[in-house]
Structures are given as C-alpha cells and as structure tokens.
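Selected chains only, in their assembly positions.
Think of it as A and B in the order they're written, each chain with its own count starting at 1.
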Amino acid sequence: MSLNLHNKDFVSTRNLDRKTIDAILKESSKFDKGNYKKLNKTIALLFFEPSTRTHLSFSTAVRKLGASEIGFSNPKASSLAKGESFSDTIKVVERYADAIVIRHPLQGAAAFAADLSSVPIINAGDGANQHPTQAMLDLYTILKKKGKIDGLKILLVGDLKYGRTIHSLVFALSNYNIELSLYSPPSLALPERMVDELRSRGTKVNILENLDFSGQDVIYATRVQKERFADLEEYERSRYKISIKDADTMKRDAILMHPLPRIDEIDTAFDKTKHAAYFDEAANGVPVRMALLSLILGGK
Amino acid sequence: MSLNLHNKDFVSTRNLDRKTIDAILKESSKFDKGNYKKLNKTIALLFFEPSTRTHLSFSTAVRKLGASEIGFSNPKASSLAKGESFSDTIKVVERYADAIVIRHPLQGAAAFAADLSSVPIINAGDGANQHPTQAMLDLYTILKKKGKIDGLKILLVGDLKYGRTIHSLVFALSNYNIELSLYSPPSLALPERMVDELRSRGTKVNILENLDFSGQDVIYATRVQKERFADLEEYERSRYKISIKDADTMKRDAILMHPLPRIDEIDTAFDKTKHAAYFDEAANGVPVRMALLSLILGGK
C-alpha cells in the first residue's frame, strides 16, 4: 500500500490514484491518534517564499517524528542572495538531507527540483500551480468531519484561477464520486482546460452564477488577492465576505473550509459557528504531513 | 506548589504572589545545578520583533529540556507578510504547540493571545508593557548573587517609563521587603500610577534627584533610547554612562545589572569589576526559562 509513495516525489495531485490517497488518509488517521513511529531522517525545508502554516506544520511534523530539520524560511539568509542557481542549491541540499520540502514562488519549481534530485522532493506550494500536501490535509479534514468523501456536494469559492490549493484539491477530489460547484469572479475562474479534464475524469462540475451555499456539504473558500486585478473597481466587485448570516443558508452539517491566511473572506464572527472548520483544517496539517513523510521515507 | 503555574499563562508579574515567585526561583536553582527532567512537548517561539538573548535563551532552554521548538524569529518569513491577522496566527499555532512564547512590539499582545489561546501563553516582551520572564531571571540573579532579596536596597536607573523589564521587575520585587530607589530623566520617570501602586503594596519608593550609587545593594541600569526624545538636546542631557570610576562609590558587594543590549550606558571597562553582573544575569535566562516551561507544562 505504501509502496506507491516510498522514495517517491510528491509534487502534484494530478497523477495520484485513489488507492494512494486512501492510504495517505488512513496513515494520517493513525498519526492523528498519536500513533507515532520515530523517523531517523534529516529533512530539509527550503522555503523560498513566506509561509506560516505550511512551514510550522511541516516543522512540527518533522520534530514529532523525531527527525531532524535543516533549511531556511528566509531565502535572503541563504546563498541565493549571492546569486546561486536554484539547481545548484538542490544539488547541494540533496547531499545533506533524506528528503527536501520546497516552497517556491515559481510554478514548476518542485517538478524541476524532482528531475534533478536523487532524494524525494515534496512540493509545499509552487506559484499558482500545485500544493499537494494541502490537498491531502483538506481531504483528511473532509473525511474526518463528514465521515466520507464520496457522495458529497462541494462548493469552491474565490480565486480558482491562481489558487494552488484549489488546483491540487480538484484533482485529488476527482478520484471520488463528488459533485463540484464553482463560484468565482469571472476573471478568476478555474481554467477551462482544468474543468474539461475534471469532466473527462467523470467529475460533475457546475459553474455557479451566484454564490449559493444551499445544499452544499463542503464550502471551500479562498482569498481573492488585490494584486490579481489591474482594475480596482473589478476587484471591489469581486470581493466576497462570508458572514454569520450566511450560516442560515447552509445545510445544518455543512462545513466551511479555507486554506488560510484569510484576509476578510470570512468574518471572524463566523469562527464560533459549528460550520467553521478552517482552524481544525490547519491543525490537520501536522498528522497528514507526518504520514506523508513516513510513507515516503519510512521503512519498506 | 507548582499548581499555581500548571497550564497557566505567564503574561505579567502584576498578579504573581510571593509563593509562586519563590517556587519559580527554587525550581530555577534545580535546573541551574543541571538537575534536568525531560519535557516531551512542542513549544512555539513566535518572535514578532528582533531579540538575541530572550530568543536564544528560550531556544537553549527548550533544547536542554529535550522539547521541540517551532516558530519564527523573523516575522517577514511568515504569513504575516501576506496580511494574516495576529489572532488567526495564534489560533493556528495553538493547534501545533503545547505552549506559545510571544515577543511582540505592541503592548497587550500577549494578554490578547492568552484570551484566544487554549494553550499557555508566555509573554517574552510586549511593547513597553511587561517582560515577566526577564523579571524572574533578574530576581534569580539577585538571589544567587546576594543570597536573599528581602532587606536589599535596589536602585533602578534609566528609562523607567517605557522599559518593560523595569515594569515587570518592580511588581515582582513588591512581593519582597525591599527599598526601591528610582533615577531617570524627568521625561522617562516611572509612571506615577505605578509608583502609587508600589507604595500601596507597601514598597518603600525613593525618587532620586541625582544618580547616587552609595548604599545600594543592587543597581539595575537600562537603556535610554534616542527614539524616545523629540528634543535631541534633552536626549544628550539625559544620557548617562556608568564608568569604572563609579565603582568606587558603590558598596563593596553591590552588583550592577542590565537586561542588555546596552548601547553605552555601561562602559565596557566596567565589565572586569566584581560588580558587573549583567552577563551572568543573561546566562540565568536559561535555567529560569527551563524552570518556567517545566512548571507550566510539566506533569501534575
């Protein structure tokens, strides 16, 4: 079961099959219950871009596993400041560490590193492309909160064009029998080729004209970033804010997720509702990343 | 004895009673003698402001305890750079760590975090407000150097208005039978409401017109920061520098303390005198913080 991941890169959810994802979720559940096995490995966290949750939860995962962390969270502190190439950095660090976790502002950086590296590369977010470990913790959160993934109605809201967590999530979800609804500003719609690919994989995809929470089991909200808009008026029209009143229009057991950081997509008053799942979602980053590191680096 | 601190926040010295402080000092002494017990916990160090001593001594304390450290010393490397709110950061990190140590430029940040967090918050300095772990190591230093706290004459020199170490120290000291003397530039005097509170607690407080070391058992010097003055001439008038000649006017066994960093309040030539206690004071940060973490997070 874990053979699929052993010593493999983890750079995208696009080619993950259901069996592999199920194995990750099952293993995550073990770690979540405190079922730890020590991992005597050195893991490099190379963060070429700021991060709180992803960096801290990987860092926590590494330490709880009893593994060693090396790396940087601030590229200015590294030789990149002297103009060192990304590929030279990888070729050096692969000699220090048993696996490399990379966050990078450029799309494709993790795949490029995976081509170069003899040790497994784990993508912790590459530009607007993918964030596959986030997708695993998102699925784990859905499974834990809803008891299943199959049969759910899932609404994605916000920036579906540049949101890497969205891109990783939809391909991971396409392995399950779900109904996907999409709502975004027109200029931030999920790329058409992705919609086509999802449909060709058999996933039902609805494009919504209006933001409507009714009937949805899972609502997944993401940030709409000002920087994405040339026209500030369009940005103002595109913003959305989920408030406590919206809870009334949701199914009683609907959950609201968000990869965080949020700016003001979700009013903080909403945090106290039973729907709010985003902090538990962040917390799930630790057991899921422990599971991934163990499946990739662990014995047999 | 340790029940007072178990699973509690540590954000201010204002409400600490003598029994609790004595318990901390006693426990610090054990750790100082190398009497370690392993603490299998994850501790987050969130430093939203630069620090050497406090960060490094907490980091050393965590590692000597065998606990795990996560966090950041450079807020630019975290999602705060993306505009994440402080409260969201706390709500995420409380899910990763068993306790959170916070250094923040804003007064009240630690208390605010303590209100939000389900895990203990330890204040490592919040603006001009409090720095309670520094006060504990200051008291430990006095006790270790002088053998007692009761009965001592203690002089505080420098910026008593904005100095958070001063504010934490005076309230901690008010639990002991000491005589406090204060000397500062007029614009940087200890706030009157604090003087009143100290006196109402029974502490004898003298306001000095001139800097006079004679008769003092402990002299505690702090930085006078240029940025505090609108008028540069007043700043120049307000600066003081303790030189090796001043040692002649001190009691033979007087100690000179300083929370560091110093700029030029104490001439480096003074370092070689028997009075200089500031480096040992910094060193005491390790056992005292080990003791605090253990009392807050340890068993029973």
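Assume a residue touches a chain if its C-beta (ideal position, glycine included) is under 8 Å from a C-beta of that chain, and two chains touch if they have at least 3 such contacts.
These numbers were taken from a predicted model, which means no experiment stands behind them.
Every protein chain here is a copy of the same sequence, 2 of them drawn, and the whole complex in this file adds up to 3 copies.
Simple rule for what comes next: only the chains that are shown with their structure count from here on.
Residues 47, 50-53, 55-57, 59-60, 63-64, 73-74, 260-263, 268, 271, 279-280, 282-283, 286 of chain A are the ones that touch chain B when the two sit in their complex.
Residues 42, 44, 68-72, 74, 76-85, 87-89, 91-93, 95-97 of chain B are the ones touching chain A in the complex.
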